[in-house]
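Heads up, one of the protein chains got dropped from this complex, but the rest are sitting where they should.
Right, chain A next:
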Amino acid sequence: MNGREAVLSRVRQSLGVTGKEESRRREVAERLADVPRGVIPARGQLPDEERIALFMKQADKALATIERVPSAELVPEAIAMYLRSKNLPAELKRGEDPRLAALPWERAPQLAISTGPTGGRDLVGVSHAGAGVAETGTIVMLSGPENPSTLNFLPDYHIVVLSAGDITGDYETAFDKVRAQYGAGVMPRTVNFITGPSRSGDIEQKLLLGAHGPRSLHILVVG
């Protein structure tokens, strides 16, 4: 008997079932199809503007920095300003996400921009979020050819562009968006929920930022 059969038959023996019971199979199939939402915190169930404000407040609590940019055209200048305020070189690497590619980068001509994944030599990475979650100030990153996951982790500074309209109240609604985009039961290779910059408390339980991932997370909420 192989490992698979052995484990499954032992589970069935302990449960006293055969695995063929119609009612059990139906119950499982229904839960997987209906994806019940459970208890949703009231905190995030707000009108648009208040939900965006909650997102910004919670991201700040998680030690990210956040700024609101009224329109997408202003993003390149906002990024250039941020780099200057941190005394960083005007260089960045970004994915080829069409929402980033369409930005008027010529408005910040001092920025030296390269695209693609990072091998760890880039100080600043810029990504576009798939969604934001207001209840905890969490950004949701969806991997793909134009959105490399390495940009989320290897650069010291991670700058994330998030459309205000993509901010949901709760994780469950963010997953609804993923299901709508990829189909039921299908996920991108990597979905990263990110809540603040990397940290560790492993030495004497003292919180320190910048463990292995970015030391700073800067979120630009657009619109």
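The criterion applied here is as follows: contacts are C-beta pairs under 8 Å (C-beta built on N, C-alpha and C of every residue); 3 or more make two chains touch, one makes a residue touch a chain; residues count from 1.
Note that in this section contacts and distances are computed from a predicted model.
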Study note, to complete from the structure: Name check vs UniProt for the chain missing from the figure, options "MoaD/ThiS family protein", "L-lactate dehydrogenase complex protein LldF", "Transmembrane protein" or "Iron ABC transporter permease", returns "L-lactate dehydrogenase complex protein LldF"
Study note, to complete from the structure: Out of A:89, A:165 or A:201, only one touches the absent chain, namely A:201
Check your understanding: Footprint of the hidden chain on chain A, which residues?
Key -> 2-4, 6-8, 10-17, 19, 24-25, 27-28, 31-32, 35-43, 58, 61-62, 116-117, 119-120, 135-136, 138, 143-145, 148-150, 152-154, 170-172, 175, 178, 185-206, 208, 210-214
